[in-house]
Every structure is written in C-alpha cells, then in structure tokens.
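Below is one structure, written out as structure tokens; the observations come after it.
Of the protein chains in this complex, one is absent; all others appear in place.
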Amino acid sequence: MPLSRKTRLTTHPALLLAPWFLPSDASAHGPALDHHLLLNLWIALALLALAHLLLLTGLLARRHPAQKNLWRIEYLPLALLAILFATLTIKAERLWAATRYTGASLTALQIETTGVQFAWYFRYPGPDATFGITRPQLVAPAEGNPLGLDPTDPHSADDFVSSELVLPANREVDLRLNAQDVIHGFSIPELRLKQNAVPGQTLHIHFTPTTPGTYAILCTQLCGLGHYRMNATLRILSPDQFALWLAAHQKESPQ
Amino acid sequence: MPATITPNKTDQERKRRLEDNDNGSGRRPPTDKRTGGGGDNDNWNDRPNGRRGPNERLHRYRMGIFFALASDLMFFVAIISTFFVNQSTGHIDAYNHYINSWLPTAIPPILWLNTAVLILSSVTMEMARRTMFRETDVMDEWLGLGKPITRNAIPWLSATTVLGLLFLAGQWTAWRQLAVQQVFFRSNQSSHFFYLITGVHAVHLFLGIAALIVAFIGLNVSRLLESRQILVDGVAWYWHAMGLLWLFLFTLLTFFQ
Partner (left out) sequence: MTPKPNHPMPQPDKRSTPYSLFPIPSLLDHRIIGIQYLTLALVSVIIGTLLSLLMRIHLVWPAWPLPLHGPILPEDYLALVTIHGTIMLFFVLTTAPQGGFSNLILPAQIGARSMAFPVLNAASFWLTTLALLTLVSSTFVPGGSAISGWTAYPPLSAIPSAGPGQGLGMDLWLLSIALFAIASTASSINTLTTIIRNRCPGMTWERLPLTVWGWFTAALLSILAFSVLLAAILLLLCDRHAHTSFFLPTGDLVNNVLHKGGDGSPLLWLHLFWFFGHPEVYIAILPGLGLTSMLLANFSHRKVFAYRTMITTTLLIGFLGILLWGHHMFVAGLNPFASSAFSISTMAIALPAAAKVLSWLATIWRAKPQYTTAMLFSLGFVSLFITGGLTGPILAQPILDEYLHNTTFVVAHFHLIMAMAGVFALCAATYYWFPLITATRNHPGRLLSEPLGRLHFWCTLIGAYAVFLPMHLTGLAGEPRHYAQLTGIPGPGGTLSPAGKLLAHTLPLNRFITYAAIFLATAQLFFLFNLFHSLRKGPFATSNPWQATTLEWHPDLNPFTPLTASDTAEITVHRAPCHYSSTDIGDAFLPQWVQHTVVPPTIEDTTNAKPE
C-alpha cells in the first residue's frame, strides 16, 4: 500500500512541497538542490523576521540617545553576514560544480533536444549511437523532417525524432540542446533542470532521472508568440518499459 | 594654467572669516586661492562673480566634455569587444568541424595617409587652442585693443578644418577602393566591422567639423572672450580625443584582424 501511494504521489506531478510550493522532485541531483534551496529560503525568512523585529522594536521603544558603536552595529553583523553568505556560496558552488563543471559520463544516454518555434523535438540516435547530420536547408516539418535530417548520411537512417521525451529511470542522460531559430529555455521543473538553447551553439547538460512518472517540460525564455504553449511531456519509465518503447519506435521509424 | 582675465576687486578689504582658513582637516595650509569651484577654502567674499568666473566656466565645460568623452569611449569599447568576440566565434558545421570564417579585410593603404593627416590636424588644432590663451593677446583683446586672438586663431582653425575634411575625403576614398574590390559592408564579418568602425568614427569626426564651424562662427559673433576660449578649447579636446581614438582603431584594424 505504501508503494501504491508513493506511485500515486509521484505520478501526480504538481503535488506541493509545503509550505514552499515546490513540486516533487524526480532527479538524482534534485534532493541536494531542494535541501539547499529550502535552507536559503528559511534563512531568508528568518533574516526577514529579525530585521522587521528590529525595525519595529526600534520604532516603538522609548527615545534614547543615539547609538555610537560602529563595531557592534555595523561591522560585527556585517562580518556574521559575510560568513553566512560565504558558507551558502561555497555550498552552492559545490553543487553547481557537481552538475556543471564536468561533462556526462561516457556511458550516458545520448539524446538531442531541439527547440523551434513553438515545439520541442527529441532525437534518439538509434543503435549506432551516432547522430546523423542535419542541415537547416532540409528542414521540412510538414514532410516529417522537422530537424532537417540528411538522408544521405548513413547515421541518419536509425535516428528517430519524437515530440515527447522518454527516459529510463536511474540512467544518466547527456542532453544536447539545440535551437533552430531563436533562444529557447529548456526547463523541467520537476527535475530541477533549466538551460537555454541558443541558436548557433550546442549546449550539453547531464542529469539522472530517478522516479518514474509523467512530468512537464516548459519553455522558459521568451521566444515569440507561442512561448506559453511550447510545452512537452517527459515520461520516465522503468528500464524494461523503456527498452520496449525504444524497440517499438525503432521499428516504426520511417527512415 | 591657461591665462584668463579675472577682474579683481581691489577697492575692498579682504575680510577674515571662519571659512577662509583651514577647516581643521589638516589637508593643506590656508592659502589665498583665487579660484574655487567646490567648497573648500574659497574666499568668495571678494569676488561676487564666484562660480561664474571665466576660469571656473572653462573648467566646468572641460569637465563636461571629459565626461561626454568617457561615455563615448564606452560606446567604442562595446563595439570593439563585439569585434573581438565575432572574430573568435565560429560554428560547427554539419560534419562536426569547427569553422571560423573570419576573413581579414585588407586595409586600403590610403588609411596610412589619412592617419598622418589626422595627426597633423591635431597639431594645428592644438596650435589654435594655444593662441586662444596667449596672455598678452588675451590682455589686448579683453581691453579692446583689436582682436589679435581671433586673428591668430582663425588660420589654425581653418587648417584643422581643411585637414579634417581631407581625412573624411580620404576615408571615403578608402571605401570606394574597397567597393571596387567588391568588398562591401555586407560582404563578410570583418568587412562589417571595417565599415562600421570607420563609419562611426567618421560620423564623430563629422560632428567635430561641425563643432569647428560653430567655433568659427563663435569667434566672430560671441561677445565674451571667455566664451570664445571655451568654444575653441572644448572643440580642441574633442578633436584630440577623436584623433587618439582613431590611432587606436587604426591599429586594431591593421594589426588585429
């Protein structure tokens, strides 16, 4: 019974992490990030309360000659704040370094994401584990080739393009981000992921999804008229289900 | 310090006041500062013109020009950083090769001549500026004994204007030479920058020539000697700045493409 409740909790994507309204998290780096975020939020709330308490106390108390001790009032609190901020920064930089300073491991699942106005496409490289060549001149969404795959390249034959992102649980993913036209923002809030896709650059992010379920992919960089509806779905499946899905799609692939 | 005539009230005794002497900060001993502008150790009691004095006006305008030039410098800094970024930005083509398609634009040799002309124009501009402040001439003109300053400054100003126009003509020729070789503004990345950088500088220089013409008119029309001095002085500083800037831009285009 706890298992089914857990499944229900995680398949209900927008359950709120009270009291801060954070959605549930389904990635390996998520818990550490959430922990640090909550730490920051509570510290901010505490400092806010303290500052306002001082403000109100100072205003309501009886008149008294002015303070003069620069050290006690300015420098000491500043020193304490500096230590606090330095600690938070060091913790944050460690987390940042862990996800961003190094690339994905060599055994990570390779997927390419392309943002166009106004949809996300996800390309799987197929059994040869190599992405085929794309040319912008060959882009023809109406003919089923939204990424401009070059048919003359042998590696293109087994690539297939999907409009939903399907991933196996507990396997690291190396995501290549492309943009065809304008800057888009690739974001999966429930995996605590965000990275802009910039035309002319191929950017990499890597992460490991953990909990099977269905999650939202949003565009978070203003990209034009349809920015608000440039959504996609992420489905995290168990490894067996993913293998089945992959096999099914590769058979269907027209190329 | 340029010589400006500041009328001195000799018929009033100098009164000692608290603020005449040092304010206790120990920065410098009490001095008889005849000029001021900002609050410290001024003895304005003797000179009701105070901040309206000629020297103060001159420094005020110089400061304004300085800040304007600082701002303009940031403008060019932004364009130059774009230059360096674009120079080193390539793309990855379909075959996973990194391609940087920066094709340096060969600068037409006339640009060397133009640079020499601009340096010369700075020299003539400086000569003009100095004639405005030559003490004996200032005295004469202020007393109404003729107009030696205007008489001496006009040839130098004219020379500067002519040289400036020559520079612009030379730049235009350089553009024509490039056009003959089919290198236009839109041809490639580096040609964008060549035309943009030389074009923006040329616009600034054109504004400088317009300022020179205003100085000409001012020399003949303005009633106050100090205003005439300020006009020429201001244009001179702007002109030198544009010359210095051109040296830098020229070096960039010649050696850093």
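Going in written order, the chains are labelled A and B, and every chain counts its residues from 1.
Operating definition for what follows: a contact is a pair of C-beta atoms (placed from the backbone, for glycine too) under 8 Å apart; a residue touches a chain by one contact, two chains touch by 3 or more.
Nothing here was measured: the structure is a model prediction, and the numbers come from that model.
In the complete assembly, the contact with the undisplayed chain comes from B:A68, out of B:A68, B:I110 or B:I154. Residue positions on chain B in contact with the hidden chain: 18-19, 23-25, 36-40, 42, 44-45, 48-52, 56, 59-60, 63-64, 67-68, 70-79, 81-82, 85-86, 89-91, 100-102, 185-186, 188-189, 192, 196, 200, 222-224, 227, in rising order.
Looking at chain A, the residues touching the absent chain are 13-14, 16, 20-23, 33, 36-37, 40-41, 44, 47-48, 51-52, 54-55, 58-59, 61-67, 70, 73-74, 77-78, 81-82, 85-86, 88-89, 92-93, 95-97, 99-101, 117, 136-137, 139, 163, 180-183, 185, 187, 189-190, 192-196, 198-201, 203, 214-229, 231-234.
Throughout what follows, only the chains that are shown with their structure count from here on.
If each chain is reduced to the centroid of its CA atoms, chain A and chain B end up 52 Å from each other.
Here chain A touches chain B in the complex through residues 133-135, 150, 200, 202, going by the rule given at the top. Within the complex formed with chain A, the residues of chain B that make contact are 91-92, 94-95.
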